[in-house]
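With one protein chain withheld, the remaining protein chains of the complex are depicted in position.
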Amino acid sequence: MLLQQLINGLTLGAVYTLIALSFSLVMGILGILNIAIAELFMLAGFIGITALMAGLPFPLALAAGIAGATVASVVIKFVAYDPVRSSPVITPLLTTLGCSIIIQNVVVNYWGSNPLQLPFEFLGERLRYGPISIGSMQILVMATSVASVAVLGFMIQRTRIGRGLRAAAENRDVARLLGVSAERLTIVAFALSGVLAGIAGVLIGMHYAAITPYVGVETGLKAIAVMVVGGVTRIWGALLAGPLIGIIEVMTIAHGGSQIRDLVVYGLMILILLIRPQGLLGGRSSDTGQRV
Amino acid sequence: MTGETLLSLDRATKRFGGITALDGLSFNVTQGEIVGVIGPNGAGKTTLFNVITGAYTLTSGTISYRGQSIGGLRPHRIAGMGIARTFQNIRLFASMTVWEHLLVAQPRGNGWSHLLPAAMGDKAARRRAEEVLTFFGLEDLRNRDAATLPYGLQRRVEMARALTAGPRLLLLDEPVAGMNADEAEELKSLLVALRDQMGLTILLIEHDMSFVMTLCEYLFVLDFGSKIGEGTPTVVRRDPKVLSAYLGDDE
Amino acid sequence: QDGKQIRIGAIVPSSGPFAEWGRTNTVTLKMLEDKVNAAGGVNGAKLEIVIYDDATKPAQAANSLRKLAGDDNVLAVAGPLTSSACEVTFPVANQMEIVAMSQASSKPGVAANNRPWAFRNTVDEAILAEESVPYLVDTFDVKDVAVIYDAKDAVSTAIATKIMPGILKEHGVEVLNDGDFLSFNTGELDVSAQVTKIISLDPDAVVIGADYSEAITVIREMRRQGFVKPVIGGTPLISSAILHAAPDIPIIAPATFYASMDEPRAKEFVAELQPLLKETSGLPESIEPSMYDANIYENVSMFIEAVEKAGVTGNPDDLAADRTKIRDYITNLKGFEGLGGPISFNKDGDAEKAFFIVRGEGEKWTTVVHGCSSQGGDC
Amino acid sequence: MSTYFAGLLADIGILTLGALSVYIILSTGQLSLGNAGFMGIGAYSASWLTVEAGVPMTLAVVIAAAVSGVVGVIVGFPALRLKGIYLAMATLGFGEMVRSFFLNFGPTGGAAGYHGMQIISVGYIWAWTGGLVVLVMVLERSRLWLGLRAVHDDETAAELIGLDAVALKVGAFGFGAAMAGISGALFAHHHLYIEPSNFGFQHSIELVLAVILGGSTIAPGSIFGAGLLILLPEYLRFLADWRLAAFGTLLIVILIVRRQGILDRQLYRLIGFGRAS
Partner (left out) sequence: MILQVRDMKVRYGAIHALHGIDLEIAPNEVVALIGANGAGKSSAVKAIAGLLPYSGEVVYDGAPLRPAGAERNVRKGLVLVPEGRGILGGMSVEENLLMGIYSRPDQKAAQADVEAMMERFPILGERRHGKASLLSGGEQQMLAIARALLARPRLLLLDEPSLGLAPKMTSFVFDLIGSLRRDGLSVLLVEQKARQALKISDRAYLLETGRIVASGSAESLANDDVVSETFLGGRVQAGSENTQHR
């Protein structure tokens, strides 16, 4: 059972990591906590499942989900980010909250508040190795999240685009003075974040084979926790923190603490933050970190 | 009062990882003097201010102020003991008007007056702010958001804010940076007046040589975190070490 | 009709997590309103049902009741739906002296705490479990069970951690994780760890305290991990959606109504309502009348009967007296013809009515036990 | 005044205090997403006091404020280490821990909730709200509050010019938490029933929303924000199924049109209050 639980934990961690990446692309780079990402991923899940039920093959369903989330994400950029760009972080956080309310309402009105369930056949086959079993979707979710982290991590830290993005995030005017098309890169960041949320939504929707309009909140919250524990500006942090939180959560449940799970998970998160205030991979902030 | 040592550093060392910003620096500042600190970029001048005011703690060595060790005290305690400063990179409060800057740094005083609306209870504080406002010629700008003022005026607001804290020792980090010759001249007389009328001791960092040489009574020259020269301006400006490290052939 | 109006209020959750229930409730009430008015109204007066959405928020439900009772001068109120909303709204009903009758709340004691104006057209979960548990135990030869519940939901918590374990034990069934019940949160996607834990306990059946949409997640995960054992729960499980979660896992739950039930009046109701539900934009194709549609339909029908039979004038001056008359009529109501059989109310304000233990399997519900919540058992 | 309107007014008063609690902490630049947790502590302790211990209402509110305030100070110290989103997330975690605690805490009913409180009038609620808003407005013009704003704008500089940032930040946390505790106590005695999910992070977010909508630079803004949050959904009822979407849209529009919130210092000056100096 322990091994099986470990696999459960890793899958859950991979789910968190994927969504955390989507958050951290806009948070780490543009400094805005786009709450609506939680709903983007829900939206992509609905689109993906609907497409599959309509008989579309998986790649097309995936593409449809990604397209939906990406378009929505870019719209959010124009509606909820641009006009309040210069205000303190809370304001864009709340405008995106407005967007998430809208998306949720639209989904409820269009698909209903009942869970949308994939037909039974989609539950997928499982591979068995002795006492443990693992679904093919599970493997796909894990592989995708590792790959996404690697690609994004490289892009942000090592490439010119990544540098441009970070410069624009830190000081838009200065970045523009250096030739960075801040506007275009911002769109890119939002679009990429939408793509990630889309991938997460469709994969996760398929993995669990059911989705409701209200899944965004719980999962989104944990994903934000993962991003923060990993270190907001450190893409690789999510790969560390996701499985960590996933496994802690699963192990608490496995060892008789499902009722106090929130207490344990959030308590641990706070503890980690107190020990490493910038997250696991974030830099330290002793007096070498800032100057007067 | 003059003649006493107000501030003294003994073998003060500050390291940041592999960088030694202050390297066994010792010196004394005498009460009532206007003292300059000069030295090349990255010599450790600002770091010196930072360790005096408690922004950084020393790696080793001691700092004492009026005979009392202040190493390791939190910044606001040190400020409370009468050391006020300005910043090389201007640090005004973004949400405050000029007038508010002049109230915020004042010592709390006795009683509860600081809990009452400033316009009602805080007579003494208002009077003090008014004095400093006039002293720096900022009357017309009292209700402007300080952060939208031009650079030179922002420097003045910073100095005014420091002054309202009621210091004995005023640390100024490049006070005339961004001011033209005329404005620098004006500031010079203000600083002299501060010293003469209020008995303030002033320690300042500045790269503007004509300003430093005509204002300061004594100079310390830093390079690589240690003292490479000191003395009166006339002595220092002829010191070959200072010439080669700092002034160059030009001046 | 002489321009006189009889006004009844309703509080339903048309937005928020139970939007679907609130929206079908709305369609149901509109249908009833039209039907009554087409048949000449109530005592010759036009029936008007004022419906407010509480967004599944207790505070909004309470304020809706204040508005219905204080501003709209309705005679009685049907709703609110959730137990949390009832907890906050019933005290207001008592204070304002107007009947409020929930169509869904089944958390023990909610109406009883707020007598004499609070009613619930539902049966206490404890009474229902008395019937469903023996069926489960006998049919599937259950020796032991494991419990899992939605910790954020009060009714679910009560069903899974208090009611069911007690009754199961009375029937000699061991609760394998007694004192260490497994829980999850509303809206959670992943319950794999909980299910793995259940499997490791190897129970003969699983008790799920959750509403159907959350239960679907659990049942799907059970199926995914290859654990096919019967599931038992309370009324919140009843919904056609749950039948598709895993058709080979039997689901045992109590209901006072379900869309495919075999009762003439119920069939008539479904035949009438179903097309209207489908027509309403915003509701999915697969929608069926829910138990709460039946209940709220009965609620308002009871109010109408009270108006007709208790001498309610409907004059604004008589409002307080009218409301009292309705309360007294309902309190003493005997054998009202509900969709599933006669209805009356016990001293706690909860309904005494017929109910069924149903078994969901192969994508349909079948009644396996007929029960009655009244003391004597004659529904 | 109709009972309905009185009910809304009571909700506005309670939300105003909750918003104010966020406002006070935010004045030092700390964003707390856990204030519903403080509210919960206040709500449960006040309810327990009036129901179980027979303590008179006002005394119970005061004790609840003190209890929350002490917890606030205890939370305030570790919070010093954290900034920005890290702090926001940690406080959110704190709030969820409080909720989870009450969920598992038998003596106050756990998930089943807690009732038995005696109802209080709108007037009573607004006596607290009015009094506390005025108190904060008075404090807001003091030099002490300038210190909070200085810490908000630039903590390091504030310390270096002689302000005790630690005391100000922790003090603000304590004061804010006490305010939330009062809000919670009133909430419990207005609704007569409380359960842990009343105090989850969604409620915390609502408090923040009220502050930002109303105006985060000035205390009376909270009243406007709270009023908007309570009244808007009521007046959007005619939109039926699209009520929430319309609410979301209006939210965005207001935040865009009035980025500093409905009431800010300029507007306030314009109306003729709070003339500087």
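Which chain is which? They are A, B, C and D, in the order written, and residues in each are numbered from 1.
Rule of thumb we're sticking to: contacts are C-beta pairs under 8 Å (C-beta built on N, C-alpha and C of every residue); 3 or more make two chains touch, one makes a residue touch a chain.
Model, not experiment: these values are computed from the prediction.
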| item | value |
| --- | --- |
| Left-out chain, listing which of the shown chains it touches | A, B |
| Sole residue of B:68, B:180 or B:197 that reaches the chain not shown, by the stated touch rule | B:180 |
| Listed residues B:46, B:97, B:113 or B:201, member touching the removed chain | B:46 |
| Among A:45, A:164 or A:231, residue touching the chain not depicted | A:164 |
| Chain B residues that touch the omitted chain in the full complex | 16, 38-43, 45-47, 88-89, 148-153, 174, 177-185, 207-210, 245-248, 250-251 |
| Missing-chain contacts mapped onto chain A | 160, 163-164, 166-167, 170-171, 173-182, 233, 288-291 |
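Keep in mind that, in the parts below, only the chains that are shown with their structure count from here on.
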| item | value |
| --- | --- |
| Intersection of the contact lists for chain A and chain C | D |
| Which of C-D and B-D has more C-beta contact pairs | B-D |
| Closest chain to global C-alpha mean, per-chain Cα centroids | D |
| Separation of mean Cα positions, chain C and chain B [Å, integer] | 74 |
| Centre distance in Å when chain C and chain D are each reduced to the mean of their C-alpha atoms | 35 |
| Overlap residues in chain C, where contacts from two or more other chains coincide | 15, 19, 151, 282 |
| Multi-chain contact sites of chain B, meaning residues that touch two or more partners | 55, 87 |
| Topology of the chain contact graph, where touching chains are joined (line, ring, star, complete, other) | other |
| Chain A residues touching chain D - in the complex, by the definition given at the top | 27, 33, 79-80, 83-84, 86-87, 89-91, 94-95, 97-102, 104-106, 109, 217, 221, 224-225, 228, 232, 259-260, 262-263, 266-267, 269-270, 273-274, 277-279, 290, 292 |
| Chain A residues within the chain B interface of the complex | 287-288, 291-292 |
| Touching residues (chain side chain B, partner chain A) in the complex | 16-17, 46, 50, 55-57, 87 |
